[in-house]
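Missing here is one protein chain; the remaining ones are kept as they sit in the complex.
Letters A, B and C name the chains as they come in the text, with residue numbers starting at 1 for each one.
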Amino acid sequence: MKSGKKKNYNFIVGGTITGLMLIFIIIGFFYTPYDPNAMDPSAKFAGISLKHLMGCDNFGRDILSRVMKGAGTTLSVAAGTVFIGTFFGIILGAVTGYFGGILDEILMRVNDAIFAFPSILLALVFISLLGSGTYQVVIALGIAFIPSFARIVRSEFIKCKNMDYVKNARLQGAGHLRIMFVHILPNTFTVLLSAIMIGFNNAVLAEAGMSFLGIGVQPPQASLGRMLSEAQTYLFRAPNYAIFPGLVIILMVLGFSLLGDALKREE
Amino acid sequence: MKYAGKKLLTMFLTLFAVTLFVFLAFHVISGDPASSMLGTEATPARLEALREEMGLNDPVLVQYARWAGRFLTGDMGTSYSYRMPVSDMVTDKIPVTLTLTILAFFMMVLISIPLGIYTAKHAGGVIDRIIYIFNQIIMAFPPFFSGILITLLFGRIFKLFTPGGYISYEKNFWGFVGYLFFPALAIALPKAAMAVKLLRSSVIGEARLDYVRTAYSRGNRTNDVLYKHVLKNALIPVVTFLGMALTDMIAGSIIIEQVFSIPGLGRILLTSISNRDYPVVMAIIVCISLLVLVVNMIVDMIYGLIDPRISVE
Amino acid sequence: MEKNLILQVKDLNIEFHDHLIPETVVYDFDLDLRVGEIVGLVGESGSGKSMSALAIAGLLSRKDMKKRGQILFDGVDILTCERNVLRKIQGNDIGIIFQEPMTSLNPLKKIGWQVEEALRIHTELSKEERYYRVIEMLRDVELEDAERIYHQYPHELSGGMRQRVMIAAAMICNPKILIADEPTTALDVTIQAQIVELLKRLNREKQTSILFISHDLSLVRQLCRRVMVMQGGYVVETGDTEEIFNHPREAYTQKLIAAIPKVVRKS
Partner (left out) sequence: MTEQKDILTVSSLCVSFQDRSKGLFQKKNRIQVLKNVSFSMKEGEVLGLVGESGSGKSTLAKAILGLIPYEGKITQVSSYPQMIFQDPYGSLNPAKKVGWILEEPLRLKGGPDSAKRKERVREMLIRVGLDEKFADRYPNQLSGGQRQRVCIAGALMQEPRLLIADEPVSALDVTIQAQILELLERLHKEMGLSILFISHDLRVVYQMCDNVMIMKGGELVEQGTVEEVYFHHKNEYTGNLLQAAGIHI
């Protein structure tokens, strides 16, 4: 392989942003400057200062602490969502793509029908069935994300199953499961990885959107979407309340999408 | 024609499946509508009477058929919370959401197609790179956050519109459209950024193919190769994306309606979800599903028109 | 320039600059093509034969590529002339056909539209005149049912028919030179033989000079009087086809000829 002439700036910038965000979030799991839920009436709408780096909200809670915790929640929800989506997506896509036939026909019709619906809408349907809450959001978004992964995995499996190396493995006596998960699956990793990056971004945005609508993470647990929805009321009085949580969402998504682009170009 | 018929059939089958699923799901989850309606006034005798009256003792499929039949005639049931026909609550909201979505869709197309072609043509140039960075940032914006920033910037600082000053379309249609301009922009921007990126890579990918070399070998100008040969081929994946973006926008408008206090479908959907007002939720979901399916159907038809290979397959 | 000489290539060098180290793919390529002559260009993959052909057709315009030398056609240097001068030559005086007739045709355009494209660009003929010219040309490349094919799409034709369409499109303006880049490699033997016969006939009837590029020495022997053998970017041997076949001078040419399995009675 010849090395490319240009440096992969996407990788450098995306990696840096993602790395910094991860550090920010991981610190938030163990340490925040203040208790994110402690209200300090004297600090109501406190501006940006050394004491409160991002200021305080309408209850006098430290925005930085809440953003740290909230970003952690968003990240966990997104990770859970992507995990459910990828796990079941791989199984569904592998089975339908590899075996084909009637089963594939039926499952994919259903899958395509679900895929046609915006994931937020699907999640809303599930939320109205399951009730709101963090776990419900993970399950609802996770289910809504399965079809997109299943489609990607399936099309990769269809591409691979007709390759000669798969026929060869069959001739040598490899079983279907071994062919699917030992021979074919590793070949889908590049595509899967960039799908995971995109899926992760969609999950972050969807989680934030649902919390914004008040049907995701429930108060008093901090969540970026919910902070934004509260901040909207005091937009003119305390723009920092809206801007910092928004900025954190943007940085999280931006980092991942740059990394995803970088991976695509590596191919 | 056979292709169109097949797609139409698929659409109706999907619609049937979706509505059946929605009906069954809500049937299982919503418990007993009779007790929800009667609330504290419930007595066993009254409950039984109401159940019989509402046909709740019939088999589920019969109930589904009855519900679907009523739905087709415009009777969407009665809201638990407001005790009024759902159709009265929903029908005048549909135009609001639809206008918002369509407006956003046109903005997306108007922004993305020219920019996509431009960046593909000048790939690697300074403007292409600036647009790339811009695109990446815009794609990272949650639509409601851009909504908030737009409110802050254009509403509060430049005073181009009055936040919360929604104008009903029945009173002043153009005022209504004017108010929807900024919300539509908030929905359109991230999708437009994605479309620019997709169109750019699609055009660049097509331009590497053999038939483009053939076109040049006949003495075509670069622009003729681009507009007569490449563009139509490059648009095929973009059409799929635009269709998906449109359905996504229908859902996205639910959130944006919250930011700009627009009384559309999203508003009642959210209140109904938190009130567990299932007939309303069901009606709205079925309406949106219908829209989504129609959009997909149109996308398939456009496909059939663009690509001669499709009708054969 | 000699009177019969139609194309003269002098010291053509092609260099790639898409990696850190520039890579030369064609060294000091010389070619004299005379009116009505068929010259064969033979080499294995990576020998630089296709690159030279593309350069002569004026189709190497990538920015990361450097070309030196001269390609003189009718007093115009194809390497250095203005784009609009080059465009007047392309399709009008020089036609080219490629290896893959499937991908070389635009999948979304009708055959008739694609065949008459060069006429639209280079002539002032009316729509009707163009139509009759195309039908005539399609018949000339031995496509039966030309009127129907005019309205068909590429995917509705077989590989051999598509290659005939490609030839028709390249020959529609009666070019002085036809460059055929591995035109029969993707086709079955019997179809291959038909296409070679067709090229021979067109060359005889229209006095079109043909530069025939192939990896198949025995095919070149059937078609060309003169042949050039390329290896690793260099022309290693050039001369009369039979002469080279019977008395190859260079070791590489000998190796190439020896690699062709011989059909001679074993007993």
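In this text, a residue touches a chain if its C-beta (ideal position, glycine included) is under 8 Å from a C-beta of that chain, and two chains touch if they have at least 3 such contacts.
Here the structure is a predicted model, which means the values were calculated and not measured.
When the omitted chain is restored, the residue from C:84, C:126 or C:190 that touches it is C:190. Within the whole complex, the absent chain has one touching residue among C:56, C:173 or C:217, and that is C:217. Considering the complete assembly, chain A touches the hidden chain via residues 1, 163-165, 167-174, 178, 183, 186-187, 189.
If you put the missing chain back, the residues of chain C touching it would be 44-45, 188-190, 192-193, 215-219, 221-222, 255-256, 258-263, 265-267.
Following the convention adopted for this analysis, only the chains that are shown with their structure count from here on.
If you tally contacting C-beta pairs for each pair of chains, A-B comes out on top.
Chain centres here are Cα means. That of chain A falls 52 Å from that of chain C. For this pair, chain A with chain B, the centres built from the Cα atoms lie 21 Å apart.
Across the complex, chain C is touched by residues 209-211, 213-221, 229, 232-233, 306-309, 312 of chain B.
For chain A in complex with chain B, the residues that touch the partner chain are 109-110, 113, 116-121, 124-125, 127-129, 132, 201, 205, 208-209, 212-215, 225, 228-229, 231-232, 235-236, 239, 242, 246, 249-254, 257-258, 261.
Of all the residues in chain B, the ones that touch chain A in their complex are 14, 17-18, 22, 25-26, 29, 136-137, 139-145, 148-149, 151-152, 156, 244, 247-248, 250-252, 254-255, 258-259, 269-270, 272-274, 276, 278, 281, 285, 288-289, 292-293, 296.
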